[in-house]
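Missing here: one protein chain of the complex. Every other protein chain is in place.
Moving on to chain A:
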Amino acid sequence: MSKKKEKDSDLKGTLYSVGFVGAFILVTWFLAFYLFIDRF
């Protein structure tokens, strides 16, 4: 694989973006979980 091609398939931004989506899901879930534990 040439150097140029390697650069083309750089998916670092994708990794961080999907990581952000996962983190957002976890954070909101734990916030709701905390509310649930607090109430029930």
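The rule is simple: contacts are C-beta pairs under 8 Å (C-beta built on N, C-alpha and C of every residue); 3 or more make two chains touch, one makes a residue touch a chain; residues count from 1.
What we mean here is this: contacts and distances are computed from a predicted model.
As stated in its UniProt record, the chain not included in the shown complex is "Cytochrome c oxidase subunit 1", which appears among "Cytochrome c oxidase subunit 1", "RNA polymerase sigma-70 factor, sigma-E family", "Phospholipid/cholesterol/gamma-HCH transport system permease protein" or "Rhamnose ABC transporter substrate-binding protein". Taking the whole complex into account, chain A touches the unshown chain at residues 7-14, 16-18, 21-22, 24-25, 28-29, 32-33, 35-36, 39-40.
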